[in-house]
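Before we start, here is the structure in question, set down as structure tokens.
Complex shown without one protein chain; remaining protein chains in place.
By letter and in written order, the chains are A and B; residue numbering begins at 1 in each of them.
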Amino acid sequence: MLDTDRTLQIVLELSGTFVFGLNGALTAMEAENLDLVGVVVLAVLTALGGGIVRDVLIGFLPPSALRDWRYLTVAGGAGVIAFVARRLWVRVRVRRLMTVFDAAGLALFCVTGTTVAFVAHLGPFQSAVLGTITAVGGGTIRDVVIRRVPTVLSSGLYAVPAACGAALTALALDFHFYDGYLAVTAALLCFAIRMIGVTFNLNLPTSHPHS
Amino acid sequence: MLDTDRTLQIVLELSGTFVFGLNGALTAMEAENLDLVGVVVLAVLTALGGGIVRDVLIGFLPPSALRDWRYLTVAGGAGVIAFVARRLWVRVRVRRLMTVFDAAGLALFCVTGTTVAFVAHLGPFQSAVLGTITAVGGGTIRDVVIRRVPTVLSSGLYAVPAACGAALTALALDFHFYDGYLAVTAALLCFAIRMIGVTFNLNLPTSHPHS
Partner (left out) sequence: MLDTDRTLQIVLELSGTFVFGLNGALTAMEAENLDLVGVVVLAVLTALGGGIVRDVLIGFLPPSALRDWRYLTVAGGAGVIAFVARRLWVRVRVRRLMTVFDAAGLALFCVTGTTVAFVAHLGPFQSAVLGTITAVGGGTIRDVVIRRVPTVLSSGLYAVPAACGAALTALALDFHFYDGYLAVTAALLCFAIRMIGVTFNLNLPTSHPHS
């Protein structure tokens, strides 16, 4: 990758880390009565969990989240901001905001996760799978820790948009037309599918359709 | 290992992946009202989780489940089959069937998990421990994600049969009498102990015997 690509990659990664951190902190405060440390821990788990799982699976250890101090700072900072501003959130539509942050994190991480795996010499199919894992991993860890059914199980339109964004990114990398525009397009594709699914409450057919 | 051993290994692995995938998908549909993607995700987690934990612990990264496309295909395919045929399951005794699939996966993975660890130059004791982890890992991840007390904690006769099969396999590998017959014998030993425990509802003494 050229230097501009690397700058783009880090900007997308840190943006995803920030919005997932905000989402994790808000989810934590909704679900349980936590103190500052609990909110920050859940912000960090949500923001960095997906990328750490990806780095473990590709054998890139220690993971980026521990090599580069900016990840922990941005993720923890998002938790502190969400906690300090907690009186503000009640005035805005928090649940809608949390959904937007979650969709934005999903969109950014499916692109960056795929790119990291591809640069580590994995094939395009495996890179797309790892990109999807990066995107849905943080939210899944968040849900397990606060004892919710993970969104990735209960809503088909959580893994599917991430897989679409990851597949487009992997195709572009494999056929050498990946650039900044493509990255933003893939992220927007994922974000759009996710938000359409949430807004219109679209669901795939379920196993007990009449229950 | 000779080539025939390698063929045997992959046949046992993919069989274990398939039955654990079916079990994970059926468990998912019993426990929650999930859509196709949720069922496939839980099938994949159940089928590949144990092997991925093993590969991470022995440092074989990326794990086999990501190197070889057949694992993801078989695990996901089992999920799709279980979902598509979901109306059929109500006619058969699903719970009994789920238990049989689970015991079969346990039996196959305790043998293949031990073999993989031994080939990676771990000692026979560590190989047996890793074989047991491979066998019980997928079901434990499945239970945590759908918020059940993991079977490995609540039923002593879940880890014990896996440990017996793994120990026999490790002994055979260490004393150079491991072959196809031994592999099948170890798997059947594990399967038999597990099914006897389930059928006669055998339990080890518990911590609150009179509660």
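Convention: a contact is a pair of C-beta atoms (placed from the backbone, for glycine too) under 8 Å apart; a residue touches a chain by one contact, two chains touch by 3 or more.
Predicted model only: the values in this text are computed from it and were never measured.
Engineer: For a quick check of understanding: of A:L8, A:L42 or A:L122, which residue touches the chain that isn't displayed?
Structural biologist: Considering all chains, including the one not shown, the answer is A:L42.
Engineer: Kindly state which of the options A:I10, A:I81, A:L97 or A:V144 is in contact with the chain not pictured.
Structural biologist: A:V144
Engineer: Using the document's definition of touch, tell me which of B:I10, B:V56, B:V94 or B:V119 contacts the absent chain.
Structural biologist: B:V56
Engineer: Of A:P63, A:G77 or A:G180, which one is in contact with the hidden chain?
Structural biologist: Residue touching the chain left out of view: A:P63.
Engineer: Take the complete complex as the reference. Which residues in chain B touch the chain that isn't displayed?
Structural biologist: So the residues of chain B touching the unseen chain are 56-59, 122, 125-126, 129-130, 140, 144, 147, 149-150, 152-156, 158-160, 203-208, 211.
Engineer: Against the chain that's been left off, what residues of chain A make contact? List them.
Structural biologist: Considering the whole complex, chain A reaches the absent chain at 28-29, 32-39, 41-42, 52, 56, 59, 61-63, 66-67, 69, 72, 83, 86, 144-147.
The working rule: only the chains that are shown with their structure count from here on.
Engineer: Which whole number of Å gives the spacing of the CA centres of chain A and chain B?
Structural biologist: For chain A versus chain B, the centre distance works out to 30 Å.
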